[in-house]
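The complex appears here without one of its protein chains, the remainder shown in place.
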Amino acid sequence: MTSELLSLTAAQAAERTRAGDLDPRELWDLYRERAGADDLGAYLWLPDDAPEMDASGPLGGVPLAVKDLFCVEDVPSTSGSRILEGYRPPYTATSVRKLVDAGAPMLGKTNMDEFAMGSSNENSGYGPVKNPWDESRVPGGSSGGSAAAVAAGLAPWAIGTDTGGSIRQPAALCGIVGLKPTYGAVSRYGMIAFASSLDQCGPLTRDVTDAALLFGQMTGRDPCDSTSLDYPADPRLPSAERLDGLRFGVPKELLDTEGIEPGVRAVFDTTVKRIEELGATVEEIALPHSGHGLAAYYVLAPAEASANLARYDGVRFGIRAEAPDLLSMYEETRAQGFGDEVKRRIMLGTYALSSGYYDAYYGQAQKVRTKIADDFRAAFERVDLIVTPTSPTTAFPLGARTGDPLAMYLSDVLAVPMSLAGIPAISIPGGLADGLPVGVQLAGPAFSEFEICDAAYALERAIGFGDLPWK
Amino acid sequence: MEVASARQYEPVIGLEIHVQLATDTKMFCGCELSFGLDPNTRTCPVCLGHPGVLPVPNRRAIEFGLMIGLALGCEIAPRSIFHRKNYFYPDNPKAFQISQYDVPLCSGGELAGVRVHRAHLEEDAAKLVHAGESGRIHGAEASVVDFNRAGTPLVEIVTEPDIHSAAEAAEWARLLRETLRALGVSDVNMDEGSLRVDGNVSIRPAGEATLGVKTELKNMNSFRFLERGLDAEIARQEGILREGGQVEQETLHFDNRTGALSSLRSKEEAHDYRYFPEPDLVPIAPTEAMIEMARAAIPELPLARAERFERDHDLPADSARLLAFRGEQGDFFEAALAVSPSDPRTLANYVVNDVPPGSAATPEAVAKLVDLIGAGTVSRGAAKEVLEVLAAEGGDPEQIVADRGLGAAGGDELGAIVDQAIAENAGAVEKIREGKDQAIGAIVGAVMRQTKGRADGGEVQKLIRERIGA
Partner (left out) sequence: MGRTLFCGAVIDREQVNHVARLARLRLTDEQAEQMAAELSKVLDHIEKMGELDLADVAPTSHVVELENVLREDEARPSWPRDRMLAEAPDADAEGFRVPSPGS
């Protein structure tokens, strides 16, 4: 019975609970117990008591793992940082509240790279997360805890956040589905900010249907978020079996990226063939400025982060280092509370904004961003969807890139351009390379999430990725 | 060789005014504005800068900003954006202030000959309460932060350096305050900090065009202190230049009690605000409808009021401006004028000189007094005494006249006094008859002394001439 329950996708489980065939409490107990026995480091906090169960909502009482970056009232919310140790927010993030209201009780808070800065989950202030496919490897990041939990059956589904690949890349490395929505589609209120103009939250799920189901309950304008919009379409679950008439574009600049592993390339090539077999056309397209995406991203995101993280000053919340005067209190608190990568990005961002450097760095990066968005706009006049590998590599060994920040940053080289353009993109498992999952990324124009999910669904069925690495 | 000390210097002053807007709620959250409440009773995750919160701008604050801009003749930016101004200080919860930078809401206006460079929206900081006994920054060990004020909507108005004396600066600031008061956008209370004026001061040899090094003067919390502070700084800079020294660019704190200026340089060091566009907010693009609504909400402003007083009531320019630029007195004048429209000049004169704001006199009483003068019941001299009583105690002027015997001397009483004065001033009578007309003053003076000012000067002269046949 247990393994049968465990094999249900969230949507399948929700269907049963809503029909009265399954007690959601049973589901809760199963996953709560598994989460409690987590030895991957996927969770940072789990509740002692079961919440009240209600299966009547669209999410059917199926428990949800929540990245620690979301503020949840009176629940520890640290964004993976020691500087927020002990912080219990006095309010709840809009997206979490919406999902709980729709019937997905919070199962726990998942581990992550500190303040979402990282691509391996090794930057967590509370220890790394291990990849359930191979525990000597990273799960990707920054939503590594959420991805590992879903992949290992420690949660039916999860939410994470994506600033420059932080949902898609760990989803790819853990062999699950991750959807980064259009910027503005989901409220950011209550998401502990990394880079405000890029941050979006979205689902990490076992399959595309679960992603569409969860996403459909997250969207909508929030009066607490000035940058959120009404979603222009009604939620729907994917059902396409073929891709007839769809035009797919393969951006040659991104595929020429140095460092795409042969195994990743092979899975990608197979996927492209499958797309054609399903009735779609595939053509090469140009995104001429996408090669500069990573550079622009590593100016814009750290710059915004340098301001967003300035509030951690030991005055109103979080930790404080005792010091004899104000300046040392600030400096000591931040020196002790932040990890190395966070410091690096604060430094980078502060430098890029500092007097005399703004135009060359921040100003130029904003212009690159304009060009990248223009490139995508032009591309979507020719094709419906763009397809790339999600990550140049499969899951790499723990520690392999910690000494080389730039190498770590390159993990997101294929994911960052979509973030800069604010467009939606999904990563689905395309197959294995040397026994490790390879993700394929599908990107579409703004607010095309359900079209993306339709195509991804058809492709998912054709790929038939199969079981996850249950323990 | 030119002697430095013999030079004349001309001050060049620009003002920066922070105006707290009188909205119900803060700039970016729904906490109510407050003054004098218990510390930290008007806060929320947003105005405390908690992780994950986002700002949402207050519509009325934008409207008030537009009203101020339009009232100052500014251009309204078709699309203005907010920036983050980054600096660490315990009164700054997010460690950045949301302000406007290169595209302010309003720019390029003018008020009474002083150009307005810009007017932009921003949020106020919290209050640091210093635990040390001095109540000032230096010497205190620990401070406590009260975030009630944090996030209060502000409009910062920056003038061009078009002002050339401390007195002029104070007068212009008064006019600005009255303009803001008339707009109803702020409490404009300098004591409570809802209006805060900083001055940028430099001096240059008279007649030269290039600007000298400027200093910034803060914490002048009344118009009197503004004038004193600017004068002190002008004198300090002159002293430096006369001794051949150089003025250093710095921010100075003016001590209202001692009149001393002290440098705030330690706080200034390494200032690099790293402005960049606030990614949590979208642009403000005032629509035609928003601008028209703001324009329609603008009442008559002090400058226009002064012109109207001059034009419609025939007031001298000076008293018209004095009344219009001190709104309360202008209101008093108009209320009195509604009761007694016959002699606006006399009325204006009394309002400006004799019934200070807050006195016990009512507009009705002052109006009635002017009527009594017009009817010849009270002389102008005696009216001054009635005004003193009105200002100090209030009451009804007719009653005061009756109680104190201040009614105008006239008829047989005055005739008898005039006769007596003529008799006692034979020498003066002689001189008048010889054509030295000004000698009449001695006789008039005697009559006035005798009547204690209750007689009308013109009337007395007429009687004297009749009596002596001159």
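Per-chain numbering from 1; labels A and B assigned in written order.
Basically, a residue touches a chain if its C-beta (ideal position, glycine included) is under 8 Å from a C-beta of that chain, and two chains touch if they have at least 3 such contacts.
Because the structure is a prediction, the values reported are computed rather than measured.
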Of A:Asn131, A:Ser166, A:Ser226 or A:Thr388, the residue in touch with the unshown chain: A:Ser226
Omitted-chain contact residue, chosen from A:Arg97, A:Lys180, A:His292 or A:Arg401: A:His292
Touch with the omitted chain, as defined above, among B:Gly52, B:Gly69, B:Gly212 or B:Pro279: B:Pro279
Option touching the unshown chain, where A:Leu46, A:Ala286 or A:Ile319 are the choices: A:Ile319
Among A:Ala50, A:Ala373 or A:Ala462, residue touching the chain not depicted: A:Ala373
Among A:Gly118, A:Gly422 or A:Gly439, residue touching the chain not depicted: A:Gly422
Residue ranges of chain A at the interface with the undisplayed chain: 87-88, 90, 183-184, 197, 223, 226-227, 229, 289, 292, 294-296, 298-299, 306, 310, 313-320, 323-332, 334-335, 338, 343-344, 346-348, 350-351, 354, 356-357, 360-361, 363-371, 373, 405-406, 409, 421-422, 446
Interface residues of chain B (partner: the chain not displayed): 23-25, 30-32, 38-45, 48, 50, 56-62, 79, 81, 88-90, 128-132, 137-147, 266-267, 270, 272, 274, 276-277, 279, 281-287, 290
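Here is the rule we use: only the chains that are shown with their structure count from here on.
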Separation of mean Cα positions, chain B and chain A [Å, integer]: 57
Complex contact set, residues of chain A against chain B: 70-71, 77, 79, 84, 87, 89-91, 93, 188-193, 195-197, 223-227, 303-304, 306-307, 310-311, 313, 315-317, 326, 330, 350, 353-355, 358, 362
Residues on chain B engaged by chain A in the complex (per definition of touch): 45, 48-57, 84, 86, 88, 90, 93-96, 145, 272, 274-276, 279-282
